[in-house]
Each structure stands twice: as C-alpha cells, then as structure tokens.
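Right after this comes chain A.
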Amino acid sequence: MSDTVLLDAYGIAKSFGAVHALTNARLRVRAGEVVALMGANGAGKSTFIKIITGALKPGSGQVLIRGEEVRVGNPAQARKSGLVPVYQEPSLIPDLDVTDNLRLGDTPKESFMKWVEELGITDLNMSDTIGELPLATLRILDLARALASEPDVLLLDEMTAALPADLVERVLKVVRQQANEGMGVIYVSHRFNEILELCDTASVLRDGETVGDLTIEAGVEERAVELMLGQKIELGERKITTDLRAHSGNPRVKVRNLAIAPKVTGIDFDLYPGEVLGVVALEGQGQDELFDILAGFYPATSGLIEVNGKSMSFKHPADAIAAGLTLVPGNRADALLAQRSVRENIALPFSVRLPTWGALKLRHERERVQFAIDKLQIDTRAEGEVQRLSGGNQQKVTIGRWLATGVETLLLFDPTRGIDVRTKRQIYPLVRELAAKGASVLFYTSELDEVSLACDRAIVIFNGQIVDVIDAKDADEQTLMRAAYGLTSREGVA
Partner candidate 1 sequence: MSLASADSMMVRVGRYLKDNPVVPLLLFLFLLIALLEIMRPGIVTPYRASRDGIVSMFWVGNLIKFAIPLAMLAACQVLTMLTAGIDLSAGIVATVAAFVCATLSSIWGVAPATIIALLTGLLVGLVNGFGVGIVRVHPLIMTLGTGLITTGCLQVYQRLVINAGSEIPAFLAWLGTGRTLGLPNGLFLFMPFAVFILWLMRFTGFGRLLFALGSNEKATKLSGVRAWQVYLALYALSGLIAALAGLLYLGMIRQTSLSLANPLLLPSVAAAVIGGTSIFGGRGSFAGAVVGALIIRVLDTMLTLMQMPEGARTALFGAIILAVTAIYVRLTDTR
Partner candidate 2 sequence: ADAHKSYTIGISNTVQGNGWREQMICAMRAQALVEGDVGNIIVAHRNTDSAGQLEDLNNLIEAGVDAIVLNPSNPDALNSALEAAMAQDIVVVAVDAGVTAEGAYILSNNQEEYAYLGARWLFEQVGGSGDIVYMRGIAGVSADTDRDNGFKRALAEFPDINVVHEVFTGWQQDQGKQQMFDFLATGIPFDGVWTSGIDNVIVDAFVESGAPLVPIVGADNAGFVQYLTEVNGLVGAAVTNPGSVGGAGIALAVDILNGEAPANTTVLVDPVLWENGTDAGRATIMAAQNPNLDPEWPVSVTVPGWTDYTMEQIIACEGPGGS
C-alpha cells in the first residue's frame, strides 16, 4: 500500500425528496488499498457510490481524484477519471450481445476476455445476447468489463451477493491481486468473511453519515456491527439442533426423478412439514430450474412431484400456490410492485382469485399487513412506494407478503441476498418459527454458513443431481464446499 491518495470524497449529501439518503459521508482510498464500505440496509452505500461515479446528480460535497477536485457528471466521465464502478444491479444492455456491449463502452476486447477467463467463465460466446445469460455470469461480465478499462479505483457494490461460493473465491483473488498491483478498491458487502479476507480498512456509514473508520483485523466484527447499527448485537452462532428423525409421517412435498432438460437430470428428495431443507449448489447446477418448476413457471420434462400425497403438474404459479407452494424469488425486482405501497405489496395475494375481485376487506387487510410488518420489523418510513425502501426492507416485504397470507410450503431462493447482519438475524428465526408452526421451507442459499444457522439439513446439487444430503450439525463450510464441487463419496439419498 502506498501513500498516494487516489480518491478523497467528503461532505457528500444527497436527498431524494424528503428522505435524506446521505447527510455527511466521506471516504478515502489509497493506491493498493481495499476499503470496505459498510453499513446497514438503507445506510446510503449505493447512493454514495452512485454519486462518486456520477450515476446520480450530487447534492453537495467534494470529490478529489489524486488531490484534484473534479466534478463527475456521469459514469462516462468517472471512467475517464479512473473511477470504474460495478453497480449493485447488472448494467449491461439486455438486448445487445457481448461484443456490442463492449463496443458501447469502448472496452478493449482482448483484455476483457482475459479477465473473463481469469474470473472463471469459460463458455462465454461473444454473440450471446446479454438478456439470455444467467445473473451470476452477468455480474462477472460487469466486473471483467470494469477491470478491462484499467481503473485507478474500482468500486464494487455488493458484487458478490448473487454469486456462488466458487465464483466469489475467484473474484476475491482477482481483486486482491489487482490491489497488490496498485489499484484502489472500494468494496461493499454484507458478508463479513469476505471483508475479513479481502479488505485492509473499513469505512462505516450509518443513516447517511460516516461514523468511523476501522482497520480490518481479526475480531473487528463486533466493533463494526456496533458502529453500523449504533448498538451491540449478539453475533454468536446459533446452531440448529432439530433431529431429522423427528419428522415422522408423510412428506409434504415428494420429488422423484425430476428431470428438466437439459440442466436437471434426476432429483429426488422429501420435504417434511416442520422442516427447513437447505439447498446448496454452485452457480448453474440446476437449482434455478428446480425452484422454477416447484413454483409453477413451467412443467418438468419428466418425473414426479407429489404434494400431500397427490401428484401435481403445475402450469402456472397459481397452480403451485393453490397446492400451497409459494416462491420468494432471488431477484426481488421479480417480486415487488415498485411504485406501489408496502401495504398493497403485502396484500397482493389477497385479491388474486376471481371471487376476491370485489370490494376489499379493508379491516382484515390492515390487520394482516400490520402483523407482517411488526413481525419483520419493516421500516415503513417510506412506505408510500416500495422502491423507496432500502434493499433489506424490500426483501422483508417479499417475505412478509406470504407471512400475511399464510403458507404451507415456502420456496426461498437466496432470501438474504444483499441483506445486512441485523436483518439476517431477524430472518433466520422467522424461518424457524414458520417451520415450528408446521410449514415446510426449501431454502436455497449462496452463503454456506446459513445452512447451520437456519436449516435442518441440506441437499447438495451438482450437475443436475443430488450428490449429498448433509445434516445441519455436520454442515461446516468445508464439508459443504467439497460436496458442492461434487467431491463426495456418498451417493444421492432421498
């Protein structure tokens, strides 16, 4: 790490109407340094990054690049000044192919291809249309594009949130290596293990204000959380102790020989009432398809799905919901009515069926919605439009909808994506509570420690098949990781 200050931003403030997203934020990055930008959901991290890189009009404040004051009007200017961001949402053009996307931003193609390979994507076709690629690939392409333009400062906003463990490893390795060669990096993540592994220092935002800087060292978590939240919380691990054999009786969901061409070749498992069944897999092993089928997006190629002993074939999510299976998708943009209120979002399932198209039962609705809001402690200060909530609170709304409606089987696809520690600690007990009341939960997670925090056991999918079933008490990250790579002796069990 040298002493050259690459980026110095201070006094940054930004308001959206009445909501002051940032009041006084600052950040300093030296050459060769990886700075973690930390903060709870809604603290203003994304907004901060957007302002530095010209994606949002600045409210007030100064940005110095290599000691010189600059006015960054748009992302293109930021790139010219050496600031290259990877935003929280994919920023490639969905209808253009990879080549045209590169041409659009004048990204050198060879260098881009080099980074793509380095980051672990081997099967990229340059004439693929972006909109047809999976989310994880898009994140990697975003990063490769950023790296290819040889930035002075790289700004990564929850870059890894949608990535499976193997790709996360690659990303961390590459970023560290670049930092060692003199690049400055700003790294936003809610995952402590990543921050511990990658970052040198941390800057903590709370309610739009920078409240402290930390040097990253072992045991810094407690302090970071205290700064982020303004209060202490218990971080101690809470191991699940449920006994698998306790699930007597018939499974609620029974899946046999499920195949979905071409990704899934044969999946068998049982999901019992009262059980939280984890799903662990690297990117693209067929878990997306499994959840899509169970949620009723399209029928499987072959195989059997039984719910409460009855064989099912879903043609529409409505069929799945009628059978008690409801999905909380990984991408919350797929679940939320962005311009509508929190209340309407939560109450949406109340009026889906024809007989409920008439007058609303407002009292009943208000009670159920309030129940969900209280249960999840949703911050409703900006409840008029869900898009104004911070990411974490948006995520809570997607779950709260089914809490208010009542579910039998909940399909959670990576529900803690981009969610801060505190909220995560609220979501796990909630999942357990649902299970305790008799619900079944299928819980895909990209954060391996969540298996031991929330699940009874986990199935590991590799190459479209179940390669292992692991009890929560044995589910340390190493075991899960080995299994996820298909390095296991045991064969798939029902």
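Keep in mind that, in the parts below, a contact is a pair of C-beta atoms (placed from the backbone, for glycine too) under 8 Å apart; a residue touches a chain by one contact, two chains touch by 3 or more; residues count from 1.
A quick word on the picks: all candidates are chains of the complex that A comes from, given by their letters.
As the structure is a prediction and not an experimental result, all values here were calculated from the model.
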Among 1 or 2, touch partner of chain A in the complex: 1
Parts of chain A lying in touch with candidate 1, wherever the complex brings them together: 15-21, 23, 42-44, 207-208, 295, 316-318, 321-322, 326-327, 329, 333-340, 344, 347-354, 356-360, 362, 381, 390, 401
